[in-house]
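Left out: one protein chain. Kept in place: all the others.
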């Protein structure tokens, strides 16, 4: 089974998610700086989510590069990942409009956690089909970033009810961690 | 005539349908759990429709794999299928916002029925062009799932006026039935 | 210069146009048949525009099949066509929400006319680059459908101020005319 349509469909969904998120930033009616200022939290949450969706696209791209075989279960695991990512515009909008209030910030983290788990299921499903000696296995290695992300989300979510700045700082830290291009996969493929 | 652009266009439309459906889940203004709770029916209808559009993409992908020849009529049959699927965000939103009231639930089923019939027309149009000995013919087999789906929709639609939980249970049952990767097509292609 | 990205971009834009048009069909708040009934004009205008955008995608697909060379001017001619087509969701929504009132119906026709002229410019730009003996030239032939469409739009637009049913009938007639798969191009390519 060809992986190209799965890539094309995922590219499409991710491209649309990243673009419709901006629709949550409603055009203000006034034309003054004060009108823009009210949009800060929505803008910040947009930037954070843009980074995350960009990272997922980037990692998905890298992951699929090393893949030779896909089947029906992989297509489902991919749809499962896309499901949690399609909720990002909603969780982003809710967090932004409520100025990073506790519950919306926790729910945002829950969505990131669910997407991280879905990505883990997808990548390990692929790993099982390619074997421990495959380029994919070498590329994923110990999947340190994937594991640390899940741990950090699990810490950040309850902390939203202590202070949301801590949770947002942790979400941002994970985004920055991933933003450094993944040398392992590039090296293993190179 | 090349099938690749028909695939690309269909991927695009399905990716957009699946992503804009989430726009029907309007970001609530409050930041409490109670504000989210009001969204349950919209969320549930989103999950159901995400499964359906995902299934259609999945099956469309499988179907086209075994296809060698397309022509103008096939393009039209494909557009016809996409037409009914583009209405899914509307029927989903209407059903969700009205908490699975009778008429919206019936109309949702009508849309699923129309899409199922359109898929039948498309797959049988392809079958006619490829012959009874083709990989496609073997892959489709008796098309048991396709036929049972139509029958179940026909039963579920009037039952919405008895109790919508029955209809929704039947819609969900069909979604679950299709979610099991289609061994027949994979076997015939393998 | 490769035509594949121009195709991919056009497919993307057309897929999005066809899908976001449905967003103009706002989900009604009530759950009764009367609530749906108010949507008839919006639904009818959606069906008409779906046919038109589908036809443009179809014809664009056929046209590009026979094309070997594109350049910067062709990319611009293609963007020009897409510009008029991106206005279709707006003109469709305006016509539908105003129950096919005179001015919106005339403006809808103007948009169709502009798109038809843009398609003419694109196809004749391609023709000039491929010569009178090319497969493209044979495929386009006398471009009877293209010419008759422009004439009919020119008649239908002012008639919207007499009776909009006449204009809509003419728009529909042209859509039906194009919906018959274009034998000429298929034959010339075959």
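A, B and C label the chains in the order they appear, each numbered from 1.
As a working rule, a residue touches a chain if its C-beta (ideal position, glycine included) is under 8 Å from a C-beta of that chain, and two chains touch if they have at least 3 such contacts.
Keep in mind the model is a prediction, meaning the values are calculated, not measured.
Touch with the chain omitted from the figure is made, among C:28, C:89 or C:109, by C:89.
Residues touching the missing chain, restricted to chain C, are 1-2, 5-6, 8-9, 12-13, 15-17, 20, 23-24, 71-73, 75-76, 79, 82-83, 86-87, 89-90, 93-94, 97-98, 101-104, 107 (touch as defined at the top). Annotation for chain A: contacts to the undisplayed chain at residues 7-8, 11-12, 14-16, 18-23, 25, 27-33, 36, 47, 50, 54, 57-58, 61, 65, 179, 181-182, 186, 189.
Here, only the chains that are shown with their structure count from here on.
Placing every chain at the mean of its C-alpha atoms, the farthest one from chain A is found to be C.
Where chain B touches chain C, under half of the residue numbers in use are shared by the two copies, so each contributes mostly different positions. Between chain A and chain B, the superposing rotation on Cα atoms measures out at 90°, rounded to the nearest 5.
Spacing of chain A relative to chain C, judged by their CA centroids, is 37 angstrom. Among the residues of chain A, those touching two or more other chains are numbered 12.
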